[in-house]
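Not every chain of the complex is shown here; the ones you see sit where they belong.
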Amino acid sequence: MDEGVGQPEGSSERRDPLERVRTSFERQGLMRLLGARVLEVGEGSCTIEVPFSDEVTQQERYFHGAVIGAVGDNAGGYAALTLAPPDREVLTVEYKVNFLAPAFGEKLVARGEVVTAGRRLFVCKADVSAVGGNGERICATVLQTVSLSPITARTSR
Amino acid sequence: MDEGVGQPEGSSERRDPLERVRTSFERQGLMRLLGARVLEVGEGSCTIEVPFSDEVTQQERYFHGAVIGAVGDNAGGYAALTLAPPDREVLTVEYKVNFLAPAFGEKLVARGEVVTAGRRLFVCKADVSAVGGNGERICATVLQTVSLSPITARTSR
């Protein structure tokens, strides 16, 4: 399984969800590269935005589907992280993304939330919208399975 | 539906698949950003590679799942493009990615192929492997639906 989206520092105390998400987020090279930032974090929810730039487009100057999938996946994964025990990390097992409309605008906004939280597996979803002069339009929806794993030396360094 | 992965120049002649894929590929800001390149193109298949860099990692220095999903999606979409009539473009309707193992190594290699080619919809799949000193290891598999659409002024410019 792949793609850890978070690992607390080994403490067993409950940490502030926003801080926990941001600490993990800042260590993701890809999110930096995309200029993504965490807008909002709640218990079981997370909102991420990505500003438009030439780097995040496909050949038609729309936001690239891969970027849409990436922020949707991340928004769902970080939503799960807000509910995970401090000694657990969150890994994406799989996700499916349906593209609903071309994504054109000033930024992408991905809103992730936990659908069900099990002991080891969470199911999450995320809607991704393009926001521009004409308002906001949903452009993709993501349905995702994430797993909670013990943080190991390998993953927590 | 989203994410055009290719559009020929309005000619009705069959174009060289490799040239067709590369022309489209070079216009994708994201693929440039990732340093991705097309390795091989056949009738109904396409192989893409992405070298390791700090920009394509998640917080554990593995390849980011979003990058894995992106190259898998692209490999499948470009495999479809090789079989598309010259006046059609290929759009990803949806894809699902299962992460199979952590992706660590010098590069990612995504091999896409067409499973079935309908009149309007293709089903494609792609396997993504991490290649390093220890050989090659499959790290994700993608199952994808793409649609063929007439190239419009909006999409072909």
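In this document, chain identifiers A and B correspond to the written order of the chains, with residue numbering beginning at 1 in each.
We take it that contacts are C-beta pairs under 8 Å (C-beta built on N, C-alpha and C of every residue); 3 or more make two chains touch, one makes a residue touch a chain.
Just so it is clear, the model here is predicted, and its values are computed rather than measured.
Taken over the full complex in this file rather than the chains on view, the one protein sequence occurs as 4 copies, with 2 of them shown.
One rule holds in what follows: only the chains that are shown with their structure count from here on.
Note on chain placement: the centre of chain A and the centre of chain B lie 22 Å apart, centres being C-alpha means.
Remark: chain B residues 1-7, 24-25, 27-30, 32-33, 53-60, 62, 64-71, 73-74, 91-103, 139-140, 155 touch chain A in the complex.
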